[in-house]
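Every protein chain of the complex appears in place save one, which is left out.
Chain naming follows the written order as A and B, and within any one chain the residues start at number 1.
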Amino acid sequence: MSDLFALGLVNAIIWTGLFLYFLYLNGKMRRLEKR
Amino acid sequence: MSIVVYLWILLCLFAAFVWSPTAAHFIGQSSRIVFFHVPMAWIATLAFLLSGWHSLRFLNTRNLAHDRKAKVAVRQGLLFALLATVTGSIFAKVMWGAFWNWDPREISITMLLFIYAAYLVLRSAVDDPVRRAHLAAVYACFAFVAMPFFVFIIPRVYFSLHPDTLLNARGKIEMQGRILATFLGSLAGFTGLFTLLYRLECRLEEIFFAEGETL
Partner (left out) sequence: MPTASTPLLPEVWTVFRKDWRAELRSKVAVNSILLFALVTLALVSYSIGPYRIPAGEKPAVLSAWLTIILFFTSMTGLSRVFVKEEESRTAETLRLAARPEAVFLGKLLFNLCLMAGVTAVVVPLFCLLMEFHIMHGCSFYGIIALAMFGLTIASTLIAAIISKAGMKGALFPILSFPLLMPILLETSLLLAKAAAYPDLGWLPEALGILTSYAGLMFIAAILLFERVWNA
């Protein structure tokens, strides 16, 4: 695995992970507002 | 507040890729991974400390707010521990040719992952909210007692593949100049991000609890 590819992969994973978690929290908030 | 954190993170990204030089003894650009992987591991530890603290506070005060905070800390800790493990594993592949080596640090992060997962499974297995809070808090405290034992003692005792810690055995700081600055900046940025995320979810949990939804 090339080092640049690894760096890119690491960043992609981190930011995607954080973004997905943020979406998950958003979904919960929306579920609450719907009630 | 959040704007400041986002801007700071962007600055750190720029610094991580452009401004700071690469370190010696690493393959090509791969030393830059330290700006991402180590903050993740640090936050996972921070979340663990938070969950232990709030669990202890709950056992002392029996105030369910602490139980909610501990749960949020564990959930987010699981996220960051997962990120730390995956990024570390990629780094391991680049540096040492294998994704996983059972190096003591890797053992510790695996333990942390299992503890978080077990905590969440325990919570889902108990119906009564008060009993759930008590059992979860006791488990968290028990794990809290066991963990440092292995995080601090075993890596010191056995040889580790991990590069020297920030403060190595001689007590000197190994990173220099721009690398150190970028690293500290990245650490601060991610900690800020975690604080935002943690506070957000805690507030969410409080609202949920007030509305009558549990779990």
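By definition in this document, a contact is a pair of C-beta atoms (placed from the backbone, for glycine too) under 8 Å apart; a residue touches a chain by one contact, two chains touch by 3 or more.
Everything numeric in this text was worked out from a predicted model, so none of it was measured.
Judged over the whole assembly, touch between the missing chain and the shown ones holds for B. The residue from B:14, B:96 or B:142 that touches the chain not shown here is B:142.
Only one of the listed residues, B:6, B:42 or B:150, touches the absent chain: B:150. Among the residues B:13, B:59, B:188 or B:207, only B:59 touches the chain that is left out of the figure. For chain B, the residues in touch with the chain missing from this view are 59, 107, 110-111, 114-115, 117-118, 121-122, 125-127, 130-131, 134-135, 137-139, 141-143, 145-146, 149-150, 153-154, 157.
Keep in mind that, in the parts below, only the chains that are shown with their structure count from here on.
Mean C-alpha positions place chain A and chain B at a centre distance of 16 Å. The part of chain A that touches chain B in the complex is made up of residues 1-4, 6-7, 9-11, 13-14, 17-18, 21-22, 25, 28-29, 32, 35. Taken in their complex, chain B has these residues touching chain A: 27-30, 32-33, 36-37, 40, 76, 79, 82-83, 86-87, 90-91, 93-94, 193, 197, 200-201, 204, 207-208, 211, 213.
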